[in-house]
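Below is the structure I would like to discuss, written out as C-alpha cells.
Only one protein chain is missing from this complex, and each of the others stays in its spot.
Chain lettering (A, B and C) follows the sequence in which the chains are written, and residue indices restart at 1 in each chain.
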C-alpha cells in the first residue's frame, strides 16, 4: 500500500504507541485523583504538556488539551464570543477548514453575527486589503489558518497577527496543517490562540490542542469539571495526551527532514506528473507551500474515478471534493481560487510524510498515466 | 494496589485493548476516505456503533460519538437551546455532574437563561413536585441524571421522562454512571437524549456517546466536517470508538454480575465499616442505589487525610469534596442532601467494579479502622 | 469509501460500449462539466425503432460510469417504446444496487435515454417545470407541492417515502422541509379563509 494522504490523517508513529501503551494498559488512573497511582499519570501528562509547549515555543500553562482540531477551532471562536459579547463581527478566510468556516456560517445564520470571509487569488494567496479594511471596533476575532489543508499554501501569520493586534483584536490561527511540516513559534508569530490536531502529526485521532496566550481571558467551550485548570471540562484523555507529547517531540525533530527529503520527493512527483500527463496543472502558490502537499488537477476527468483507479493499485490519496458527502461540487477552497471546473473536478491531493519514498512516487506516476488516459478516453470533455 | 474508585474512571479491559490496538497500529486510515484501506476502519466503526446501540437498545443511526461524557452533556443542552431559541428556561437537578450543572450556571449568568435546579431530600431523592411544577412553555429541556456519581442514588427516569414528554418538552439524561451498572434501555425509558462516557465502562478515556432519538431536530455542538452525519465535526476517534463498541458488548454481558457479585461485595464492605467504626453513616438512599457505589461519612475527620492514609496502604478511593481544586467545601451533592458538615467532610466514596474481590474489602476495613481512629485522636471535634 | 457492489466495480473497471458510436442516429446528453457529472448517450436505431447499438461517453464518478455502461447493456435490442419505460431503478437494480447518495447517477442515465429517444423522434423535451430541489432523485418543488396537496404528506419523511426526494445524500432535506411547511401553511390559510 502507498499511503499519500497525510493531510487527512497520519500513521501513528511506533514510538508514540510505545509511549502511550502503558497508560492504556496499566496506569489508567484519573490524573486528578488523590492517590499515588494517579500521580504517575499526572506527572506524565505534565511532561506531555511541556513537550507540546516546547514544540510551538509556548509555556506549558498555555496549552489546553482538547479532543481534536475541530474542537480547538470552535473553542477559540467561542472564547472570543464570550469575552466580547457586544462585538458581532468575525473575520475568517474563504479557505478555512469547515471547523472554522461552518461555525462562522452558523454564527451568521443563527446568532446574528456578521462574518467577513477574506477571499484568495487564483494561487490561493490572501487578499490582505480586504482583511485589514474589514477590521473594526465590532470585530471580536480574526482567524486565519497557518497553511491550507488542500493546497498547502502558507499564509504569513506573523505579519497578519501584527496588523490585527495593532487594532487590539484577538488573533487565532488554525495551525493543524502547518504543524510538523514547517516550524511553528507562537511567540515569534505573536498569535493569541492556535489550534493543533494530533492525528496530523503521527499521534492518534481524538486529541488536539488549543494554545491560549497567557493574558487572554479564556472561557471554556466544554463546560464541566476543573480539568485543564477549569479551561476544558471532561476527564483527561491521558493516553492520547501522552502520545501527543511524544509526537510533538518527534515532529520537532523531523521538521528539517520535511524541508529536504520530503520536499524533494514531492517535487519529483510533481515534475513527473506535469511532464508526463498532458493538460495537468498545480493548484496553489508553488513558491509558498507546505513541503509535503501537492494539489494537482487533471483536465476533463473526475476525481472519484481517479481515486478508485488508484485504489485498485493500492494508492491512498484524496480528491478535491467533499465526495464522501455525496456532493459533486469541488471543494470550497478550489472554488475560492476560481480553479476552472475542468481541472477542479479532476483534482487530486497528494500529501506526503517522511515515511514516503521516491520509489512510491514512481509507482504513482506509472499508475496514473494509464488511468488518466483511460478516463479521458471515455470523457465527453476530452479532445486531444 | 486496591483500586476502588471506578466511578472516577475504570481500568481498560484487556479485551478492549486487543480490539482497538490494530486500529492504532495498523489501520490508521481516516474512515471517510475513498480507498479500501479506510473502508476496513469504517466497517469496524459501524460495528462499534451497532454494539453501542445494542447496549442501550437504540438504533445505530441514533448514536453520535463524542469525546467524553462532558461533551455529550454539553451537546444535549446546546441542541435544545438551538432548537428552541425563544425558550429561556432549563430544568436540571441540584445533584447533576458539573458537565450539566456548571453549564447551567454559565447559561444563567451569561446567556439570560433561568434554570430550575430541582432539590433532593436527605437521602438524595428528587423532589418531583418542584420538577413538575417548574415545567412551562418556556422550558427548552429537562435534564435529570440516571444515577448520581457520588451516592449512586438512582432516579426513576422512565417515570420522569413520561411526565416531561407529556408537556412536549425535550428530556435528556446523563447516564454516565448508570451505564454498565444497571440496565439502560432508551426505548423503554422514553428519553430524547442520553449521555455515556467510555472510561466509566472499561473503555479508554476520551470517548463518549450522545444518543439522540430519531425525530429530534439535533444541531451539532462541535461544528465542522460531515462526520457523524454532520452531527459532530472532527475526524473520528476510530481506535477509541472501536474500543467503546467492545466495552459496551462486555458491559452488557456483565450487568448481571453487577447485581450479584459486585453488590454483595459492596454490601459486605458497607456492613463491616458501619459495624466496626463508630459514628459512621451512609449517604444516599440505601434501598435504591447503584450496586457498586458506597458513599460513607466518618464523623469528625477530614476526607483528604483519610485518602492519604489509604494511599499509604495502596488503596485508591475518592473523598466527598472537590479537593483537587483546593476547595475545602464538601461536594455540591452532599450539600444538596444537607449531610451535616461533621460527616460530609469525612466522606469517602468507594466504587467497585467486577475486578474487585472480597479479600480487598477486608484489607480496606483493616486499614480504615486504625486510620480513622488516629485522625480522630487528633481532631478537636472528636469526643468519645 | 462507497459501498459499491461488485457489479458496479466491474462496470466501472471494464465498462461496456464506451466511446462515440459511428452512425448513431439518436443522441442524448445530460449533465455538464460544472455539475461534475455528464453523460452523452449514442444510439443506433433501425427502421423498426429497435436499438441495435448503443454507446456512451461519461464524465463522472465510478457509479456514473457504471450506470452508463449498464444502461447501454440494458437497452441494446429493445424497441424505443420499451426503452422509454426503463427507469433509474432498473439501472440501479441491474448493478446490484447503488449507494443512496449515488442514485442520481442512475437518474442521469434515465434522463439521457429520454433525450436520445426524443432526439430520434424529433420531439423537443421541455425542462421539468419548477425549481430542482432533490438532485439525487430529480424532484422539483412543484412535484413536492403537488404531493403535499393531493396525497396528504405532512413532513419530509413522508416526502421521502412517497417521492424518494431526500432519501439520497440528504443535502436537500432542509429545502424539502421548507417547501412542505410553506405548502401546508398556504393550505391552512386557504381552509381558514373558506
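Convention: a contact is a pair of C-beta atoms (placed from the backbone, for glycine too) under 8 Å apart; a residue touches a chain by one contact, two chains touch by 3 or more.
As the structure is a prediction and not an experimental result, all values here were calculated from the model.
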For the chain not depicted, the shown chains it touches: A, B
Residue, one of A:25, A:39, A:59 or A:373, that touches the chain absent here: A:39
Sole contact to the chain not displayed, among B:58, B:164 or B:301: B:301
Residue numbers in chain A that touch the chain omitted from display: 33-36, 38-39, 42
Footprint left on chain B by the chain that the document does not show: 300-302, 304-305, 308, 311-312, 321, 323, 325-330, 341-342, 345, 377-381
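As a working rule, only the chains that are shown with their structure count from here on.
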Distance between the centres, which are taken as Cα means, of chain C and chain A, whole angstrom: 38
Separation of chain B from chain C, taking each centre as the mean of its C-alpha atoms, in whole Å: 50
Touching two or more other chains - residues of chain C: 1, 170
Contacts with two or more other chains, residues of chain B listed in rising order: 33-36, 38
